[in-house]
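This is the structure I have questions about; it appears just below.
A single protein chain has been omitted from the complex, and every remaining protein chain is retained in its original position.
Presenting chain A:
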Amino acid sequence: MAYVRKDAATLTADEKRRFVNALLEVKRRGEYDEFVRTHLAYYASDGERGLRTAHMAPSFLPWHRRFLLDLEEALRRIDPSVTLPYWDWTRDRSARSAPWTADLLGGDGRRSDLRVTTGPFAYREGNWTIRTGVTEGEFLTRDLGRRADPIALPTKSDLEQALKEPEYDVAPWDSTVTRGFRNRLEGWGTGRGSASWRNHNRVHRWVGGAMLGAASVNDPAFWLHHAFVDLQWYRWQRRHRGARYLPATAPGPGDEQHGRIVSRREKLPPWDVTPQELEDVGAVYRYA
């Protein structure tokens, strides 16, 4: 039977405790850092040659869906009652709201060095030492809302701009497309500055610190954010009945994107699974 992923703001004290404890155990076993490395390894940019799977590509959504399932399976091996919660950043919009409480993700980083000092992932607790990071610090960092130059989280209407797109993705299937659900949600905009980072990307920016960098998986907020992004794929499918993952077939040899993206029935590295197999996961989990 399918299990349920819940809104982080609705979790009971016991659900939060179990989720946190399972995460700490995955970290203690050394499995967590492997997730950080996998995400790092598969972040290829579209201005460079080679296959893109995790970002700037149609498979942004199925790649992260499979990635979340991997972590969720690791958590559920430790505690079968645990599921990934999601953070609805269109509702919980401040540095003091869910999920930034001491019983879940902990709060903002302190001003002097952005170090997170509250909650279970605070460095002094001794359970969350960062070993695979972009910078030398071994502690988790955040700068919620970017205090020096504040920005806001994406709004419901920003998300609506993505959800109303009738097509899943459009050629050339990269970060430059201005139509299609995938990039509208992933959030690569045109132009300069604040207006050019939207939805998913903007949330990474809003959290700041580790979440802004290539090793963003180091912040457990990554999973709650991406669970909410994953929920949007489900919502989009419900709204556009029959709309499918695109492209359905691989771009041909004459296409600039040939061999650089994953089409509907091709394998999605690093897994032995296709985007098509990940389009409907209703038998595995659902969202409350």
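Points worth noting:
In this section, contacts are C-beta pairs under 8 Å (C-beta built on N, C-alpha and C of every residue); 3 or more make two chains touch, one makes a residue touch a chain; residues count from 1.
Methods note: contacts and distances are computed from a predicted model.
Hidden from the displayed complex is a chain whose UniProt protein name, among "Electron transfer flavoprotein", "Amino acid ABC transporter permease", "Tyrosinase family oxidase copper chaperone" or "3-isopropylmalate dehydratase small subunit", is "Tyrosinase family oxidase copper chaperone". In the complete assembly, the contact with the undisplayed chain comes from A:G133, out of A:G133, A:P154 or A:G180. The missing chain, though absent from the display, is touched by one residue of A:D79, A:D113 or A:E160; that residue is A:D113. Panel shows chain A; residues 34, 37-38, 40-51, 53, 56, 69-70, 73-74, 109, 112-115, 131-137, 141, 143, 148, 172, 174-176, 187-188, 190, 192, 196-197, 200-202, 204-205, 208-209, 212-216, 259-260, 269-273, 277-278, 280-281, 283-284 of it touch the chain omitted from the view.
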